[in-house]
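What you see is the complex with one protein chain gone and the rest in place.
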Amino acid sequence: MDAKPRLLTILDAVTALMMTAATIMVFAYAPMEAVMGPVQKVFYFHVAHSWVGMLSFVVAGIAGIAYLRTKNMKWDIVGLATVELGMVFMLVGIVTGSIWARPIWNTWWTWDPRLTTTTIMELIYAAYLMLRQGIEDPERRARFGAVYAIVGVISVPLTFFSIRIFRTIHPVVIGSGDAGAEGSFDMTPRMLQVFFFSLITFTVFYFDLMWHRIRLGSLAQRVEQLKLRLSE
Amino acid sequence: MMIEVRRLIKRFGPKLVLRNLEFNVAQGEFVALLGPNGAGKTTFLRILSSLSRASLGEVRIAGFSLPHQAAQVRQQLGVVSHLPLLYGELNAEENLRFYGKMYAVPALDRRINEVLKLVGLSQRRRDLVRTYSRGMQQRLTIGRAVLHNPSVLLMDEPHTGLDQDACEMLDGVLREVAAQGHTIVMTSHDLARAAGLASRFDVLTRGSIQASVQRTDLPEDGLLAFYRQALESATAARVERSAL
Amino acid sequence: MNTSAGASEKNQAAETGGAASYFSALWAVIWKDLAAEWRSRELLSAMLVFALLVILIFNFALELDALARNNVTSGVLWVTFAFAGTLGLNRSMAVEKDRGCLDGLLLAPVDRSVIFFGKAISNLVFMLVVAAIVLPVYSILYNVNLFRPGLMLVIFLGSTGYVAVGTLLSSMAVQARTRDILLPILLFPVAIPLLVAAVKASAGFLQALPIEDIRPWLNLLGVYDVIFIAVAFMVFDFVVEE
Partner (left out) sequence: MDGPANTMVYMIAGYAVIFTVLLVYLISLVIRWRNLRQEEEILREIEKKS
């Protein structure tokens, strides 16, 4: 498994192509939004990052369940990989959201449900990593990580609803939602195309990165096993 | 057979702690499990006591297999580990009553009296366990383990941390327990102590049982020689294997 | 050997007296926690002193004058309960772990949920005792009447959810190297919806808002309790079994 699989190389190339295309589309193809100006273009990648962040945390929960059912270490590697990726993507999502909010809402930060929830998600998965760090035995580490990932992924929608009951000012992009939210806008067909293309691109990017990160995880596991065997 | 273990393998990550261990104990035997530190004695006992799972292999206790029939196995087991498993803020009687309820022991009050008498703590039954000496705690621990009349008693280094007198008293309790027909497996690294108690001696090293001898087959004062020989042959076998 | 005959007898007994022996074991776990605590009062006194200190600090940090108090009382109360709660949860599990009693519990032929519910219920009792002492003290200190049935309900619902998650997470935390600091880090982010709802519902009752305004928060509390009791019940086995 040391050699890089052909399929992965192809996936790398496809991802690179799509990323380039998406970037070009954002800057050259998507129209300028009439009120917000250029900053609106951040939105395409911002939403894509947040989406991938969400996706990866859901995957973490699923990997947790799968680990507890099968006790197969592969699922632990998947869980750790997806949490790490989720943290990176979610961080970008939060920071870009904040940058977008500054000119539009006139503030870097608001305690709106999505912002707050995503921030709490980051904290949950930071706690996940700290929990793992505190446990030497790989089998127990995997078990506890899986349990915490499940607890975490269940608490996230509840967190969202709890803050949702406060009034939100985050624009609801898809669906009619509260139309009065400041900074919402109607997407032209071109905008929609760019938007969905970005989503697809970043989803592909996620799976590409996951593959790499899982390979890294397997390698780390081999090294850890070697160390344990030598310390015997 | 009270305990039947077939081809037991336990790995921690890549580390093989128990390799193809075979172990059988008949009803009423008192087996001393000897071996150097790190041989896997404690791990093996934890698997027998259902606290840890085997990676591979078959474990049957009193006819029930682990881990599928863990609840039935647990009912048949009394366990003494190197920790007391007692609550310091409760007295002897309360500790026993608590465990008695967990095991659903019938006629609990009478049984508690019997057990306290057996381990010689009737006088101090109302004292908090945290005020007990190490030896008294250990005797109560054994009382706790036999409370529900288990058919199998597992003990991990029961003499650890006890002085000479406490050891003698503990041995007295253990002989009495053995005389009641419990099947006992005890790990120990104290050969002299084990020699005075057990009816059978097994040497566990490098993750499997290397040798086993009945007390009756043992020459006078021959346990040490037997133990040394078992360890040496195990080392020799390993050297041979790695030379190949 | 009559082991097989004896076993089937025992099985039958387990089937007929299943519920009775389940609750007898559950009660035994709760009873021994409460009895031990009654002797030493270690945990409760620590929780209480800590809770009162938190309130004292809030007094100076927030300048709890009469006007501010109405708005922040529920927040102060829940921060106090949450902090004191983690203290108790951690200690109650560490006691089991240190003397090997957790192994003792696991060796018993009872369902693992007995251990979980037993520990959770005794933790709940500790939290409620702390609340029962903090509330009157707070009422006297700040001259507000906290004795409203609605608030009691919220405290009960909030504490229930908190100890359900907390007992599960503390049984993981005590098995980690960093156990002294780990529990709050694990517990607070997943308890946020619970705390938000509890604070809001308490504030609603304190300000005598119409019940329609409070109901969403009560619903959220109920949903959180049900979901997390169920989840903790399902995954607790994996936390304690090797």
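For clarity, chains are labelled A, B and C in written order, and residue numbers in each chain start from 1.
Going forward, a contact is a pair of C-beta atoms (placed from the backbone, for glycine too) under 8 Å apart; a residue touches a chain by one contact, two chains touch by 3 or more.
Treat the numbers as computed from the prediction; the structure is a model and nothing was measured.
Although it is not drawn, the missing chain touches A when the whole complex is taken into account.
Only one residue from A:Lys71, A:Arg140, A:Arg164 or A:His212 touches the chain missing from this view: A:His212. Annotation: of A:Ile99, A:Leu123, A:Ile165 or A:Leu199, A:Ile99 touches the absent chain (contact as defined above). Looking at subunit A, the residues touching the absent chain are 32-42, 45-46, 49, 88, 91-92, 95-96, 99-100, 102-103, 209, 212-213, 215-216, 219-220, 222-223, 226-227, 229-230.
Note that in this section only the chains that are shown with their structure count from here on.
Put simply, the chain closest to the centre of the protein, by Cα centroids, is C. If each chain is reduced to the centroid of its CA atoms, subunit B and subunit C end up 36 Å from each other. Averaging Cα coordinates per chain places subunit A and subunit C 32 Å apart.
Computed from the mean C-alpha positions, the centre of subunit A lies at a distance of 51 Å from the centre of subunit B. Residue positions 139 of subunit A are each in touch with at least two other chains. Shared contact sites, meaning residues of subunit B that touch two or more other chains, are absent. In the complex of the two chains, the subunit A residues touching subunit B come out as 137-139, 224-226, 228-229, 232. Chain contact summary for the complex, subunit B toward subunit A: residues 12-15. Residues of subunit C that touch subunit B in their complex: 1, 3-4, 7, 10-11, 13-14, 17, 21, 24-25, 27-29, 31-32, 35-37, 39-40, 99-101, 103-111, 241-242.
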